[in-house]
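Okay, so here's the structure we're looking at.
The complex is shown incomplete by one protein chain, all other protein chains being positioned as in the whole.
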Amino acid sequence: MSGFPWLTVVLVLPVGGAILLQMLPRRASAAIKGWTVLIATAEAVLVAMVVYQVATGPAQGACPGGPASRCAAISLMPLPMHLQEQANWITSIGASYHLGVDGVSAWILALNAGVFLLGALVISRQTTERLKLFCGLLLITETATTGVLLSLDLLLFYLFWEGMLVPLYFLLAFYGNENRVRATLKFVIYTAAGSLLMLLAIIYLHFATPGTGPSGSFDLETLLQHPIGAQTGVPLPFTSIPTLTPMMWAFLAFAVAFAIKLPIVPFHTWLPDLYESAPTPALVFFAGVVSKMGAYGLIRFAITLFSGPVHQLQPLLVALAVLSIIYGALMALSERDIKRIVAYASISHLGFIALGIFSLDQNGINGAIIQIVNHGIIIAGLFLVAGMIEARTGTRDIREMAGLEKRMPWLYALFLVITLGSLGLPGTNSFVGEVTIMLGAFQYFWLLAVLAGGGVVLAAWYMLRLHQGLMHDPETPRVSAVRDIRLREGLVLAPLAALVIFLGVYPHPIGAVSSQAVPAYVTVADVSQAQASVSFVPVGSDR
Amino acid sequence: MLSQSMFPWILLTAGFLFTLGALGVLIRRNPLVVFMSIELMLNAANLALVGYSSFLSSEEGQVFAFMVIIVAAAEVVVGLALMTRVFRIGRELDVDDLDEMSR
Amino acid sequence: MNGLLAGTLILTAIAGMGVVFSPQTIYSALSLVLTVGLLAVTFLILNAQFLFAVQLIVYAGAVMVLFVFIIALLDPASEERPRLTDPRFVLGILAIAGICAAVFVASRNGVTYVTSCTDQSAACMHGALVGAASDPYNTFGFPAAAVNQAGNVQTVANQLFHTYVLPFEVTSLVLLVAAIGAVYLTRQTRGAAPPPAGGARPEPGGAPQELPEERVEEELVAGGTR
Amino acid sequence: MSLLAGLPLATATPGGGDLIGLLPEVIAAGGFLLLMLADLVVPPERRTWLAAFSALVLLGALGVSLWGWFDAGAAGRTVYFGAYAYDRLSAFTNCVILVTSLLSVTISPGYLNRRGLHFGEYYALLMAATVGMMLLAGAASLMVIFLAIELLSISLYILSGFSRNEERSQEAAVKYLLLGSFASAFLLFGMALVYGETGHTQLVQIASALNRSGPLDPLLVGGVILVFVGFAFKVSAAPFHFWTPDVYQGAPTSVTAFMSVATKVAAFAVLIRVFDYAFAADYSRWSPVVIAVAIISMVVGNLAALTQTSVKRMLAYSGIAQAGYILIGVAVGVGNPLGVQGALYYLAAYALTNLGAFAVVTVMTRRGEDMDSYDHLRGLWFRRPYVAVAMGFFLLSLGGFPLTAGFFGKFLVFAAAIEGHNVALAMWGIATSAVSIFYYLRVAILMFQRPAEEERAYQWPRTGLAGGSVLLATAAGTLILGTAVPLVFTVAQLAQAGTIPGAT
Partner (left out) sequence: MSATTITVLAALVLLFPLAGSALCGFLGRPLGRGFVNWAGTVSIGAAFLVTLVLFAQVLGAGSGHQAITVTLWNWLDLGSGNLQINVDVTVDALSVLMLLVITGVGFLIHVYSVGYMEHDQGVARFFSYMNFFIFSMALLVLAADLIILIIGWAAVALSSYLLIGFWYERRSAVLAARKAMITQVIGDVALVIAAFLLFLNVTNVYARVGPGVALPHLYTLSLPQIFANASSLGQGTPLITLICVLLAIGAFAKSAQFPLHTWLPDAMEGPTPVSALIHAATMVTAGVYLIARFHPLFDRAPIAAGMVAAVGMSTALMSGIIALSQIDIKRVIAYSTMSQIGLMIFAVGIGAYAAGMYHFLLHAFFKALLFLAAGNVIHAMRDEQDIRVMGGLQARMRVTAWSFLVGSLALAGFLFAGMFSKENLLGFGVINGPGAPALYVVGIVINVLTGLYAFRLFGVVFRGEPRSGRAMNAAEPGRVMTLPVVILAGLSAVAGWVLQWPVKIAGFQPIFIDQFLAPVFHTATSGSLAQDPGAGRAAIAFVIGLFMSVLGIGLGIRIWIRHDLQTAGWFARPVLNWLPRLSYNKFYFDEIYDALLVRPTRALARTLRRLVEPRVMDGWIRGVSGVATDFSGAFRTAQSGLIRDYASYMVLFAVLFTVAVIIAAGVGH
């Protein structure tokens, strides 16, 4: 599988499909949808091959920026990349077209392809009016998210990262309910503001990194191999954080960008509004993939490039993650709108992912990767269910619905599995991720990990409140004429439910791939933290 | 022969006339007077140019001043043409009336 | 000479104030004529005979006449005195004070550059010929050799047609444009181009206004209308 | 002549080499003269021929400029005794100006016909303004700068008031004229001071004089600042921007499109030449002012645009903000090639994008009036999907989204600011960019919302071949500048690489 630019094919296939899609007549909705599904399927197959390659093949390009001895000299474990591709782009400023995939991104890539395929499958008549546009935007978004996952060049990454907003913006602004404009604007401005800060930090890294040649470099691996030395900064009062160095600011910029996308709590308010107003097919891949990009970015860029600052700020970051868990859970407990409940539940779950990442522990990061995949599956399922229920009852207010189980036994069963997955019941896929994450966090911040455990209890509460509120109790007038899901809908939901269970019983495939790469990330973090020679005051750990 | 100690006074006068013209633009509402004030400013600049030219024994300032005079004349032509258009006979001559577009 | 210059400058300043503060437009115009004339005198004192002439001919002779003509045409009413409390007035006075103080202080303390040639390039040599006095504080006026032999007018004219021929030509374009503009703006509507819809702005969503020349235009518009 | 033969007078006479350097301007100026004459003979209903002729002339000038890029070479030279720089910087800006001018000419006939303004003077004046801009971009002497500015300004004064019977247009013209002359006076006084304190009007000599300078000269820096004020007015940087929204709104849209873009390109070219090269030695004196103006522009432009309801006004404020971003590049451009490169790239990007956006407004124009209110844009997608997509694309580019030209413009100037160790400046840019996304996207969304019933019933004019091709060209340019970055960036690097020809 070497030699041929597979990753480029993976990257351009969807957008190519979108372009060809424009040649189909507007009225041929079946053909349009079929073509979209075909492209998404082809993409999924390609990605499956890539994942297989990562799982089985040897990592290549031990030290692409220089001789292998250089990596050894700074005792740096290179990121174990597969299928790397590199080509010149803007040579004069050191930006290149550099793609690669490793254990961290492989399964997220698979999730990406799968969720977009799902999104393509669930496009229904409700969007037929502008089906071609919808499908085109969907495929373009897929290229953008794929690009985010594949880029190893910071500028290229940023291009996809920010470019992702554009198709999403139109997708969300064209379709969806009456509040969509406000919600979408909020989302885009929020995320764009964060991203712009990150752009600044990227530029800063470019210029601040020594020894990367006359034109500097935006290449992740090159930057990693040329760590920035110790810096002086302003002491931060009342904390154990020694200094606010330029690198600290740069890290904060990255962290804020990713935290907004993820989202972590003080930056989350765009999410419920958006999820509430977005159309279901878009929501499937939006919630399933796009918000995971923040988590992915944190792993790939923030903790590797900024290991010094990230270690210094670790207590704060972990605390924020736990705050997200608890806050999201409590909000989910008090909301009444299905989609808002799911949105806040999502915030809570994403808090777990953040917790795993910021634990800076192999278990935690592995868990975060596993959880990214799992949560993508679950949240897509939850929103599909929410969409099906809304389409049938015409409301999203849980107070107006009850006793659906009698009318929709099949939906009930599938929804049940997904709900259980969402509340992290052992034996479902979420449990794998959550327990691994909490183990990672527990070693350093036992109290916060225990609080996160409280979040699990609250998750049981609000998810059961949602599930039972909809499915159980004497039925209300609104649901008396409701029909069960059709076979087609069931065939979309069932694989998700099956995955919830399968990955809960046999998570090994994900763990085996992610654990290939994660040690390198943690080593990178440790090594460059040591090189930054900043004293690390462990907080919250008495071990 | 002029004493070199006179030179600051030339500049000072130029500066005074210049800011005086600016003041005229600020406080006068008649567009014609505003325009005249601008001419005053241009003349002030010319004074500075010629003063420098003479002071430095360099003819460039004078050439420059010559160009300025021509340009000022051209500006006046266009400006007055516009004003006859805008402030047609009977309309009050007041620049403050020109505020249809704002905010 | 110094006294003459000082007197002229003071008179110029006073005349300039007349431009700004006269309530009647025509007085302003006359004050401007006076200012321009006094400036011409100043130019003469400063050995700029050519500019003296141009200033009188172009400004006093042409521009100001134009002004007066327009004043007569439009017959503006006298303006009420600007109030001293007007923030603009205050700002203007402060600007005068600030700029004058800055200029005065700076020009007394400032250092003026000695422009001596360091290479033999044409531009530099040219500069050295006429511009470079070893001590500019020494005298006002042109280098004795040039002025004595050719006079100011010749010197300036020579420069205009040689070194500064490009700017000089550009001025011709400026004047041409001004002429076109003045003609276009002042002439009455001509030819087939119709006036727009009376300056009225129909409400959005209103019916399209039917105009007589519509058909003609439709043919004109590239790609057609509608 | 014999009388003068023995005199120590200048005998330098311009030759063919000088003319070659000025060839594009000469062609355009010739076109200007011919157009005036042609207007007399071309029948009124055939005035589109004038447009075609103008386009032809502009194309010719463009070709010569392109040739000049290679002919001038990396070093370049000055022609007409230091009055005009024949180098790659001027060739680059000339090309950008000519392209925008060409596109403006292309959209004009359709627009002018609908507005009932199709007169021959329009093309003549446009051509004169183009000449002024090209001269300004290449000017290497204070005198030429002043004259070029006046040439383009006077042309634009008239063009702003080209709709003679429309009050708004006339009002715009008067405002532009009075404020423009006012600003010219500042510029002139500043030039007088600079001339006086350095003894020269040629930029080359000013630069060498400044390099030689010993102690500081307060009058000189005062003059420098006044010159900057004059330029800031032309590029409509806040707080010297107040004329911009009113004039942009009142002027006929095709004129607005032209002047919002081409003037800015020319003025920024001269700003770069004067400040980043000629006044480089005094960098520490003027840079605080430029930085302050850049920040004020970004803040005022973006915040004021938030609450606009007219596309033209919004684009005007957006233009003010964009001027602020480009000023970042200028402010840090001394000794930092990326600053000037970024500014040049940004200019090219801005030129195409903004022209495209205004072109959309022109093709939306219906009989006798501009349709520039947000309400008019509502539902554009349903009437004219391609126009709406193009407009959306331009707005994204203005907002600086990746894969559009605007992104790399912003990226490069921010990068320059950071390389110039001025992170705070970049931070201002970032913060205001985030704000700007709001109003750009708000407009973008409006186009895709369903229009009110009566709006839908209205018959909207078709885009037409000319309008369509302009939209296509600008959109394609925006895309190319956003993706094939090395292409233009290399050009910008080469353009930046030469300083003022002849300077030490």
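Read from first to last, the chains carry the letters A, B, C and D; within each, the first residue is number 1.
Following the convention adopted for this analysis, a contact is a pair of C-beta atoms (placed from the backbone, for glycine too) under 8 Å apart; a residue touches a chain by one contact, two chains touch by 3 or more.
Since the structure is predicted, the reported quantities are computational estimates derived from the model, not experimental observations.
S.K.: Using the touch definition given at the top, which of the shown chains does the missing chain touch?
M.R.: Looking at the complete complex, the unshown chain comes into contact with A, B, C, D.
S.K.: For the full complex, which residue in D:A183, D:A266, D:I437 or D:A495 touches the chain that was left out?
M.R.: D:A183
S.K.: In the full complex, which of A:E142, A:E276 or A:E405 touches the chain missing from this view?
M.R.: If we include the chain that is not displayed, A:E405 is the one touching it.
S.K.: Check the options D:I225, D:V311, D:A348 or D:A495 and report the residue that touches the missing chain.
M.R.: In the complete complex, the chain left out is touched by residue D:I225.
S.K.: Decide which residue listed in A:L355, A:M438 or A:V500 touches the omitted chain of the complex.
M.R.: If we include the chain that is not displayed, A:M438 is the one touching it.
S.K.: Identify the residues of chain D touching the omitted chain, counting contacts across the whole complex.
M.R.: 174-175, 178-179, 182-183, 186, 215-219, 221-222, 224-226, 228-229, 233, 239-240, 242-243, 245-246, 285-286, 288-289, 292, 299-300, 303-307, 435
S.K.: Spell out the interface residues on chain A facing the chain that's missing from view.
M.R.: These residues touch the chain not displayed: 186, 190, 265-266, 268-269, 327, 330-331, 333-335, 362-363, 366, 403, 405-406, 409, 413, 420, 423, 425-427, 431-432, 435-436, 438-439, 442-443, 449-450, 453-454, 456-458, 460-461, 464-465, 468, 471-475, 504-508, 511-512, 514-515, 518-519, 543.
S.K.: Which parts of chain B face the unshown chain closely enough to count as touching?
M.R.: Per the touch rule, chain B residues meeting the hidden chain are 19, 22, 25-27, 29, 34, 95-96, 98-103.
To be clear about the criterion, only the chains that are shown with their structure count from here on.
S.K.: With contacts defined as at the top, give the pair, B-D or C-D, that has more of them.
M.R.: Greater number of contacting C-beta pairs: C-D.
S.K.: Let me have the rounded angstrom distance from the C-alpha centre of chain A over to the C-alpha centre of chain C, please.
M.R.: 64
S.K.: For chain B, which residues are shared contacts with two or more other chains?
M.R.: Counting only residues that touch two or more other chains, chain B contributes 11, 14, 18, 21-22, 35, 44, 46, 51, 55-56, 58, 60, 63, 67, 71, 74-75, 78, 82-83, 85.
S.K.: List, in ascending order, every residue of chain D touching at least 2 other chains.
M.R.: Chain D, residues with two or more chain partners: 143, 147, 150, 154, 157-158, 161, 164, 167, 196, 199-200, 219.
S.K.: With touch defined as at the start, can you tell me which chain C residues reach chain B in the complex?
M.R.: It comes out as residues 1-2, 5-6, 9, 12-13, 16-17, 19-20, 22, 25, 28-29, 32, 35-36, 39, 42-43, 45-48, 50-51, 54-55, 58-59, 62-63, 66-67, 70-71, 73-77, 79, 82, 86, 88-89, 91-93, 95-96, 99-100, 102-104, 107-108, 112, 115, 127, 130-133, 136-143, 152, 155-156, 159-160, 164, 167-168, 171, 174-175, 177-179, 181-182, 185-186.
S.K.: Note which residues of chain B are touching chain C in the complex, please.
M.R.: Chain B reaches chain C through residues 1-4, 6-24, 26-30, 32-33, 35-37, 39-40, 43-44, 46-47, 50-51, 53-60, 62-63, 65-67, 69-78, 80-85, 87, 89, 92-93.
S.K.: Considering the complex alone, what residue numbers of chain D touch chain B?
M.R.: Residues 142-143, 146-147, 150, 154, 157-158, 161, 164, 167-168, 170-175, 177-178, 181-182, 184-185, 188-189, 191-193, 195-196, 199-201, 219, 245-246, 249-250.
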